[in-house]
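Left out: one protein chain. Kept in place: all the others.
Order of writing sets the chain letters: A, B and C. Residues in each chain are counted from 1.
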Amino acid sequence: MPAYYLEALTVTLGLLLLLAEAFVSSKSKAWVGVAAAIGLVFILAFTPFAIGPDASPGSGWAKWTLWNFYQFDPLSRFYKVFALVTTILVVLLAIDYRKILARYTDHPGSENGTGEFYALPVLACSGMMWLASAKDLAGAFVALELVTVTFYILVAFMRRNVGSLEAGVKYLILGALSTGFLVYGIAWVYGSTGTMDLDLIAGMLEDGRSASIPLTGLLFGIALVMVGLGFKIGAVPMQVWIPDVYQGAPTPTTAFLSVGSKASGFILMIHFLEPFLSSELTRGPVLKLIGVLSIATLLFGNLAAIPQTNFKRLLGYSSIAHAGFLLLALASGAPGTDNGLGSAQVVSVYLATYLLMTLGVFFILAQVRIQRDGESITDFNGLGQTNPTLALALTVLLAALAGVPLTAGFIGKFLVFQLAVNAGLWAAIGVAFIAAAAGFYYYLNVVRAMWWVQPGQKAHVTLPLISKACVAVLTIATLVFGIWPQPILALLK
Amino acid sequence: MTLAWILLFLPLVAAAANQLVLRKSPLVPLVSTASALATLVLSFLLLGKTTSPDPIHWASIGDFHINIGIRLDALSTGMMIVVTGIGTLVHLFSLAYMKEDEARNRYFTGLSLFMFSMTGIVLADNFIMTFIFWELVGLSSFLLIGHWYQKDSAADAAKKAFLCNRVGDFGFLIGILMLWGITGTLSFDAMKSGLASFGTENAAYFTQNSAAFSVILSTAVLCIFCGAVGKSAQLPLHVWLPDAMEGPTPVSALIHAATMVAAGVYMLFRVQLSLGADVFEGLFASNVIAWTGGITALVAALMATQQDDIKRVLAYSTLSQLGYMVMAVGLVHGEAGMFHLFTHAWFKALLFLGSGAVIYACHHEQDIWKMGGLLKKMPITGITFAIGTAALIAVPFVTSGFYSKEEILAAAFGKNKALFGIAVFVAFLTTFYMTRAFVVAFLGKPRSENADHAHEVGPLMFVPLVLLAGMAIGSAWLTGALSAIDPRANAHGHTEGHGIILGASIASLVLGLIAGFLFYKGKDKDPVSIPLFRNRFYVDGFYDRVLVRYFQDAFAAIIHFFDELLINGLLVGGLSRGAASLGGLFRKLQSGQLQGYAYAFGLGVILVIYFTVFL
Amino acid sequence: MLALIVFLPVVAFIAILLGAPARLTAIAAAAVNLVLGTYAAFTWKCGCWDFSIPVLAKPAMNLAFGFPDGMSAVMVLLTVIVTLAAVLSGKAPEGREKLYFGSSLLISAGALGAFAATDLFFFYAFHELALIPTFLMIGMLGRGDRKEVAWKITIYLGLGSIVLLAGLVWLANLTGTFNMGQMVKAAGTIDPAAQKGIAALLIVGFGTLVSLFPFHSWAAPAYASAPAPVAMLHAGVLKKFGLYGLLRLAVPLVPEGMNAWLTPLLVLLLGNILWCGFVTISQKRLDGMLGNSSVMHMGYIFLAIAALVAFPENPLAKPAAVLLMFAHGVSIALLFGLTDRIERSTGSIDLQDLGGLAKSAPTLAFLFGIAAMASIGLPGLANFSGEVLVFLSAFKGYDPTKGLGPVQIACILSIWGVVISAVYMLRAYRNIFQGPAVKSTESAADLSLADRIPALLLILALFAVGLYPNLLLNLLK
Partner (left out) sequence: MASLNDYLLVSGLLFAIGLAGVVLRRNIIVVFMCLELMLSAANLSLVAFSRFNTVNGLPDYKGQMLVFFVITVAAAEVAVGLAIIVALYRARQTIHTDELASLKG
């Protein structure tokens, strides 16, 4: 099955859902979500059968010019699966979150305004899946904008909620700004190399033609594209939107932003940087840029998280912090070899672990938001006494985010540090250690609230069925992959 | 030679059996006493034996071994007679003395533990083993001094004794380590050859630096001497011994007069023998040791003249006599010191047990000014006490104390006239304060109700006294059997000045007696008051108030304060506060203003371009 | 088959979670583990205890346990002994038995895993695993200002672990393997500059975990606040992880790097012994005093490590360090266990409030006296043999003609610590047990028969090793 069928199926699913949504009763829009999840699971089931043109060179579709824009390798498959899994979980999260969505879209009790909230992620998902395969800047741009524009809506979805709208506007303006830089950067890369195909650029940089490339213009273009991508992943100084938008957006959107959007930014960055990192001409400046970005991101994300009191906002800073670690892996510039993981693989493993922990936390956060009507750290007080199993799960997840060993989060950090040490990025490693230490502090601060503080008058928190199942799966996966990360690595092969 | 092992471990077995099996049984005192008696028999059997049994490897790493081994020679077997002999008598005496004490079993267990530890010191064939048992006697001393732990003074005294010994052991351990570094061995046997090979191996170095050998060895020996200073209560660590009189009196007799406090001297002499006495000649350390001993003898004797507690008089007397012995070792006449140790052990044990009998009879009254006339009420005790006193003040020709003191005076006369002078003066002081004590306590008329009602103690108590009195007279001759110890057998020959020494000795005795009788005959209270002596030269007060309270405690409090301030506050707190405030600053940047964000974004872009393109 | 020993507490923990009676399960598991662990420790040379399952192919990572040398065996022995004593002497607050005993078991499992692991990753990971229940227990069931204290130790040890992690990752990178045995074989390939960096990270990282001066300020408040089993297990066992790591990794792998830091290390260990010693003297409460004393005693083990670094051929240093680690672990566990008893029977551990307790609780006084004497370093008890060997090892390279080297000077100064520890221990003993009885101690209960078992277990270990150190030293051959 040609790989692009997956995207086609996903887009079709999204459109069908949008159509069907109109016919679902306003009481039970959640069925749209269930349908979306089921549909996505089906598509997920198809991913093992997706193949690129190399696997079947004789067939007609393999000669299609589409393959000039589209590539399919293990990394692409990995990020397609990643996008699908993320979207499934986000849709499930949205189903359990519908009470709040309903309250701020139409009126409480009516789910009239919520149906689109299940269909839009599917469309964003198709954009993310395309991004994983993009090998041409034009195509990548379109896919990226598909994701971005969808997110504008998702962020501002709760139209009767001022916070959601403010977040939406901020995301809109800053997102459009970054799009501007991205396009301008693409223009310069194109102008300098004469092509937008990343394979061709690589070829140009490799052979003798590189002398004809105006280096300054090219670097200018790369820098601007990096600004645009840095915005997506939340690299400092393009991180400004993250805390506000994370805090204001509906929780499923925040989760989606923090996992899906970031991952698609990273896969695009990996593909985009590949030709420039393999050429001596640009490798130095690019690595330096990523290194500086990673230091700034690590420092800002982790230290600014320390004084936070709102848990959702804290997760925003945490997302910046993790971007710093991921950038550090990229800054090591290690090519993947048979003997070890390269930067791209490490980023992927890290993101996979990040998906587990972050989405798990968001599932719990969403229920705390609903049942205790607040998102600040004090709303987690005494959870260890009222619902110890839930608190235990959250403890595991937060410990994983902090990078405690034997959890998946540790594997990611461990691999990143290993790369950085290999590359001798001492300054960045030093900062990363400070960052990790700070991370310890602010994640465990929540653990402290759960276990060491009395619940007071706070309501009892119980998870609904879907959330419970998801949290259980994610927590167990966090632990299992912490000890046995082989399955994730197998997916990258 | 399993006998030697039995000798060593029998008291431990007794102690363990008492503590673990018998516990509250009335058999405990008997078991301890029986074991003491058995060790006495064993000691006699071993007397004169010189073949040592194979040592046990206690701790081995590769071919490095720390051994528990037994060294049998004239010195150790002779010393064992003293330890077990006095030990047995003290056990017997205690059977009566401690009869009514409810913690009697604990007491006897402690005594057995002490016997084990002391035996270990005497028989040790290497330094680590000496140190092990050295610490264990410290423990048993701690336990026995603190026997009446509910009395604050007893508990404090026990603690003080332990700590003073620890301070000494600080040096001792360093000394052992240094000596180990020099000779390459811990065993007494191999030390002499180790030292010799050290000299030959570094011969080139020592010919260049002629003083180096002496300096290196002196340092090590002085450090070891610190141990003896602590254990034998020499200046400046003497303060614990008088306080140790808080323990039951038989304990004072056994531990704090006869055996344990003499262990320092024994150990020093053992080191001297092991390294070779000739090495010590002219060694700087020897001078220091001799002078420490001499000054201790003098100062302690001065303090003894003003004590009212009968046990304290004896305690300072012990200090003073120990000073003699240490001085003798420092003068490289260790055998003279050991000889005095042997004789002194018997008569000082006698005096202490005698005082114990007096105290027992006077219902635990210890102030000599509240006694008086006891010679008539307790004739056996009185007479034996008088014999002990005679030995201590060295009544010529009939007492053992005379012969041993004579040896020390002779040694001092030959080596150091200044010390000889001090020694003679101390002899005078000794006579004076002992006369004072005897006159006040035993003569005259009773000065309190307790003294008035006193009557002679039972046979279990006076039999040991009588036996000890016999030894106080005869031990000088019995010691002759141990040729290595008795200096008279080694033809050292101090014919020169013999007359002067004898004269000085007799003169000091006579003067002391006269002064004592003159001042104290028939007095009801002390006619002489010298606050400096009475208050022990203010040393205890200085230690307690200045060293402990201000130096140690205040210093500790200051360190504690800085620990909180610097490390906890500034270092740890500063780092975390720094991170938090930087975080707060970053947080302020996130102002919520869209325009500000765009601005920051724009600036960021410029920086990114700058880093990529221009840097 | 070491995995059996490591995972038995985990299985028991799960059983407790599932509803098995907490105390009984914990005791049973600890008792079985004591038997198994002792047997394993004394038969470690057979090689039959190795266990390995692959976890990751590239880079090769195995969940592997084994006894690379006697040091592991001794540490496993220490762990199983202290674990049983800890769960036996613990008394959970009403309704919190699961947490209390379950956490204790997890700490034990983590320590066992760390000491038995032969793979770097699990070596580190198991220690971290053990820390988490430690934090939780202090924070939830501790005394005093438990929250602040727990928070502090969490952050402090978290930081230390991270610094440590840096060093370990670097090390793994240079040697190209996670297998600790193979790492040691590749030791010679590490260049001196890298050695210096790694050594610094390891000293600070491991050092923080062992409360090396000046990274010690977490320890005393944490032990003062921790529930008895946690204090026993952490101070007695888990803390030794740092020293174990230094001996296992830092000394053999980066000898030149360690040597470059010798002088600073000596200064820091003197900070432990003298500085913290004086801090200990000025403590007013027994728990604070013991906490600080445990900080102080770490200095001696560091001294052995320094001696080993200074003279790599030194045969005495490593056995000395291991012996002292064992001895300190047992004795401090005993002290913390008995302190808990004192508090339970008198309601206070403030030195000023107590006195004459020996009258009403003679057994307690006797046992505490043994523990205190062990801590002071009295011969016949294990600590003495360790300390004396440490001092001997420090003088192993002493050349009298060249004067005292830095290690010897440090040794001499640290012997003063022997005096210091006698000062505070005897002061505490004097204030608590001796003197006239006061109100709180007049009718205090003595130890019951069941209470004595854990203490006797530990005392037996102290005596066994103290009277015949070769018992352990033979294991180290």
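By our rule, a residue touches a chain if its C-beta (ideal position, glycine included) is under 8 Å from a C-beta of that chain, and two chains touch if they have at least 3 such contacts.
Please read these numbers as outputs of a predicted model, since none were measured by experiment.
> The chain left out touches which of the shown chains?
Touch partners of the hidden chain, whole complex considered, are A, B.
> With respect to the chain omitted from the figure, which of B:N18, B:Q366, B:Q590 or B:T612 is a touching residue?
B:Q590
> Which one touches the absent chain: A:S26, A:T47 or A:T179?
Per the contact definition at the top, the residue touching the missing chain is A:T179.
> So which of A:G109, A:G194 or A:G430 would be touching the chain we can't see?
Here the residue in touch with the unshown chain is A:G194.
> Which one touches the absent chain: A:Y4, A:F117 or A:F141?
In the complete complex, the chain left out is touched by residue A:F141.
> One chain is left out of this view; which of A:E21, A:D96, A:E111 or A:E166 touches it in the full complex?
A:E166
> For review purposes, identify every residue of chain B that touches the missing chain, sorted by number.
587, 590-595, 598-599, 602
> List the chain A residues touching the unshown chain?
137-138, 141-142, 145, 149, 152-153, 156, 159-160, 162-163, 165-170, 172-173, 176-177, 179-181, 183-184, 186-188, 190-191, 194-196, 243-245, 247-248, 308, 310, 313
In this text, only the chains that are shown with their structure count from here on.
> Of the chains present, which has its C-alpha mean closest to the combined C-alpha mean?
Chain closest to the assembly's C-alpha mean: C.
> What whole-Å value do you get for the distance between chain A and chain B if each is reduced to the mean of its CA atoms?
Each chain's C-alpha centroid was found; their separation is 77 Å.
> When you check chain B against every other chain, which residues touch at least two of them?
As it turns out, chain B has residues touching two or more other chains at 576.
> Taking each residue of chain A in turn, which ones touch at least two of the other chains?
437, 441
> Note which residues of chain B are touching chain A in the complex, please.
Counting only chain B, the residues touching chain A are 576, 579-580, 582-584, 586-587, 589-590, 592, 594, 597-598, 600-601, 603-605, 607-609, 611-613, 615.
> So in the complex, which bits of chain A are touching chain C?
Interface residues on the chain A side: 339-341, 384, 399, 402-406, 410, 414, 417-418, 421-422, 429, 433, 436-437, 440-441, 444, 448, 451-453, 483-486, 489.
> Could you please specify the touching residues of chain A with respect to chain B in the complex?
Per the stated touch rule, the residues are 169-170, 173-174, 177-178, 181, 216, 219-220, 222-224, 226-227, 230, 236-238, 240-241, 243-244, 285-286, 288-289, 292-293, 300, 302-308, 434, 437-438, 441.
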